[in-house]
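A single protein chain has been removed from this complex, and every other one stays in its place.
Presenting chain A:
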Amino acid sequence: MAANEEAVKYVWEGAIPLQIHLHKSEVASHPAPPPALVLAPRIGYLPLLVSLIKPYFKDSLPPGEDSIWFDYKGVPLKWYIPTGVLFDLLCAEPERPWNLTIHFRGYPSNVLIPCEGEDSAKWNFVNSLKEAAYIINGNCKNVMNMSQSDQEDLWTSVMNGDLDAYTRLLPKLKMGNIEDKFSRKADLSSPKSRQGGTEIDVTEQVVKTARIPVRLYVRSVNKDFENLEDVPEIDTWDEISYLNRPVEFLREKGKCYFTLRDAIESLLPEYSGDRAQTSGEEEADGSQETRGEIKLVRIQGIELKLDIPFSWVVNNLMNPEFYLHISVLVIGPQR
């Protein structure tokens, strides 16, 4: 299914209201400055907000050089993950505004890779774009062949949340069309494909498996819960499993669509099978192992039903670097 203009516009306009507090150890003025209120684009990155935030605090900072980083409840935030993904992943129960702490000193370089502001965010974006291109096309020539100024313009359109500019630049990117590989396989089974003008290369059905760039963030909790507000807070990133792995689209006999559930289960096979069965299976040594259960799947802040065709999800909800970021909350298998 092709991208729906309205859906993509909705994604690009998505934003998270942030309330940014200066870390108390860095408050050098009296009284302490009030928090800064900033609307952060979901598809953007935290380092891009610094120019908006810094004016609020510059008079309160102790002397010295800036090395800026953010934390949420003590957890340092990975600046190269899109802001919307951080929010969906770290706030089980969405917190509005989202309260973050900004630091201008004491960069935790033992846990966070260095960030030199906008340049780092741009480098990360282009690198992710190249990786996505490699996954979709089998090479990243399309990105390498783009002129420097076109690459600049593409990045600028993302920085500014300018969907129109981005859409105008897309043809220069020449990214392969993900949709073709899906619809071709589906069309070959329908009688309609034999009529009409579109030529379909029949040999394609045998050879190609589409690969879709996906970044999966899995948060596992030990106990089931009734409400999201009962989900415990995160202490460290070690509680989250990150899978940077393409989904391989395979069309099975008798199935019309490859669903979001199919995609997630291909990456997390231990959550596949009959979801209604949450009671344990006897292990050989007599211990019981409870199968894990997927509680929540969020993409661009939307909690999706797992039966939606994956092609729709990809084409409408992916980020500008062509990656689909999926946040999943699961009840981990008990051991």
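Convention: contacts are C-beta pairs under 8 Å (C-beta built on N, C-alpha and C of every residue); 3 or more make two chains touch, one makes a residue touch a chain; residues count from 1.
As a working rule, contacts and distances are computed from a predicted model.
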Hidden chain of the complex, named as in its UniProt record, picked from "EF-hand domain-containing protein", "Ubiquitin-like-conjugating enzyme ATG10", "Hemoglobin subunit epsilon" or "ARM repeat-containing protein": "Ubiquitin-like-conjugating enzyme ATG10"
Residue, one of A:Val27, A:Met159, A:Leu173 or A:Leu268, that touches the chain absent here: A:Leu268
Omitted-chain contact residue, chosen from A:Pro41, A:Pro82, A:Pro246 or A:Pro320: A:Pro246
Residue among A:Tyr10, A:Tyr56, A:Tyr134 or A:Tyr257 that touches the chain left out of view: A:Tyr134
Positions on chain A where the hidden chain makes contact: 78, 109-114, 131, 134-135, 213, 218, 220, 236-239, 241-246, 268-270, 292, 330, 332-333
